[in-house]
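First comes the structure, then the notes that go with it.
Heads up, one of the protein chains got dropped from this complex, but the rest are sitting where they should.
Right, subunit A next:
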Amino acid sequence: MRRKQVIVFTAMLMSLALAGCGGQTSADSSQNGSKNSAQSGSENVGAGDSESASENEKTMRVAFFWISADLDPANDYNAWVTSRLGVGETLVRLNDELKIEPCLADEWENVDELTWRFHIREGAMFSNGTPVTAQACRASLERAISMNDRASEYLKVESMEADGQELTIRTSEPNAGLLSNLVEPVFDIVDATQSEDQIKTAPVCTGPYKIADFRSEQSVELVKNENYWDGEPGLDRIEVTQIADSDARAMALQSGEIDLTNTIDQTSTTLFENNPDYQVSSIISPRVNVAYMNHAQSSPLHDVELRKAVSYAVNREAYAELIGGSPAHGLYSDATPFGNETIYSFSYDKDQAEQILDQAGYRDVDGDGIREMTDGSQMTLHYLQAADHGSADSAILAQAVQSDLKAVGIDMEILSVENLSEYQSQGNFDFYTGNDNSAPTGDPQLWLETMYTGLGVSGKKNLTSFQDDKIDEIVAQMNQTFDQEARYRLASEASQELNETAANLYLTNSYLNMVSSARVKQAVQPVADYYFITKDITVEE
C-alpha cells in the first residue's frame, strides 16, 4: 500500500514537471510559427559558433543592456535602441565634440526665425531601396510628432513642406534649438509607407544595418544594408542580445559569448584594461552625477550659505577616483562645448566649509559633534538614493557624500528608495540622486529649461523648487539666439550663476565605455549615448 502511495506521489511530481515543460513547448511552437528564423538566430550566439555561418561572412555578437519591447522609433524611447543598433538615422547627427554634423540632410539653412530649410542628401536610400525624398522625411517626422509628445515639444512645428529634396519646416514660435533637437533619435527617418505592424518589428530605415529578426526585449539580428548611402558597412551580420546585468555582460565577454558590449561598471573594466585579448574605449560622457538640493522653504538647504558649505565639503576628485570619471565643474559635463573652462567652480575645501557654517550660525551647541540649525534645533539632511541605470555608483556616491558631510559636522541620512519619483513629487527630501544627461541633444537649452525653470511643459522636472530670475532670463534669451557660439556663451553664464548660488552638488562627469574582444576593430565609444553600432565597426580574425 505504502509503495503505491510513493508511486502516486512521484507521478504527481512528474506531472508537475511535465506541466512546466508542456507550457514551454506550446509557447515555442507558437513563436516558431511567426518567427522561424528566430530559433536558429539565437542558437548562433554560442561561443565559437560564429564561424559556422559562412567562411567569409563577417559576424559579431553584441550585448545591449536594453532592447525595447517593440522597435517603432516613434514609440517611447525605442528610437534610442534603433539608433544604437545602427538602423535608424536622423537628418543631422552629433559628432564627438557634440556639434552638429550632416547626416541624411547634407545642407540646411535657417531662413528666418520661424523657417528652416533642409536639403536631403541625393542618393540616400531606405534599406528597401526606396529613395529618401523630402516627402518621405516629412511623413516620418509628422508620424513621430503625432505619436510622441517629446517629438512635438522638441520641434514646435507649425507646418512642413516637401519639394523634391527640399524640406521646409515652419515653427509656431522661434525655436533656436530645433537643429540640435533634430539629432534626437525619435526623429529617425523611417519609411512611413510600411504597415504599423511592420514598423514595430522591422522598421525600414536608412542606417548601415537593417533588422533581419527581432525578439521583444531579447534579441535583434542585423544584416548589412546593401543600399547604405555612406559606403559599405563593416560587417555582414550582427547578433544583438539583451543582458541587463552589468556583471553578466562582463562575464559574457570573458566567456567569449559576445564580442562587444558597453556600460561595464568601472570596477569591472579593470578586468579588461591592459589585457591584450580585449579593448576598452572610454570617454567622459555628457552625463553628470548630481546630488540635487531642495530649495523649498521646508528644507534646511533653502539657505544658500548651507548649500555653499556643503558644496565645499565634498571631495569631487576622490569620488571620480572611486567610481571612474572626472570631477564635475557645473551643470554641464566637461564633455560638452559649453565653456566649463571659463567658469568658477567649487573645489574641496573643508576649512572653508567649516568657516561658512560657523559664520552662518550652524554650530554644535549640545557638544555631540553634530551641528545644529541656526535656532539650535536638530539638523539631519535626508538624501534619497535610487539605483540609476542599474549601476551601483549612486549608492557609492551617497555614502561618500555622507562621510564628507560628517567630517564637517553635518548629519546626513541616506534613504535608498525604489520609486524616487514618488518622494520627489512630495518634496520630502533634502538631496536626491541623479545621473543625468546634461546635453541630450548637444544643445544647452533643453536641460537648463527642463531642470531649472518653471517655463513651459518641460519645467515639470524642476522638482527642487529652484527659482532664479537670471536663469529664466537666460532661457528666454536662448529662445531668440540662433547663433551656436552665442548659445554656448549663454550656457556658461547659466553654469556660472548656478555655481554662484550653489544650486546643486555637481559631483562627477561619468565615463561611458565600450569593451570588445581583440578581433573587433574600430569600436569607439561615441560621446552621445544613443549611438553605438557604426558602419566602421568590423572584425578581423
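Simple rule for what comes next: a contact is a pair of C-beta atoms (placed from the backbone, for glycine too) under 8 Å apart; a residue touches a chain by one contact, two chains touch by 3 or more; residues count from 1.
Here is the rule we go by: contacts and distances are computed from a predicted model.
Protein name for the hidden chain, per its UniProt entry and selected from "Nickel import system permease protein NikB", "Phospholipase_D-nuclease N-terminal", "NVEALA protein" or "Ion-translocating oxidoreductase complex subunit B": "Nickel import system permease protein NikB". Contact with the undisplayed chain is limited, among A:114, A:162 or A:251, to A:251.
The missing chain lies against subunit A, touching residues 2-3, 5-6, 8-9, 12-13, 16-21, 23-24, 26-28, 42-43, 45-47, 63, 69, 76-77, 148-150, 216-218, 241-245, 247-248, 251-252, 254-258, 418-419, 421-422, 425-426, 450, 457-458, 460-461.
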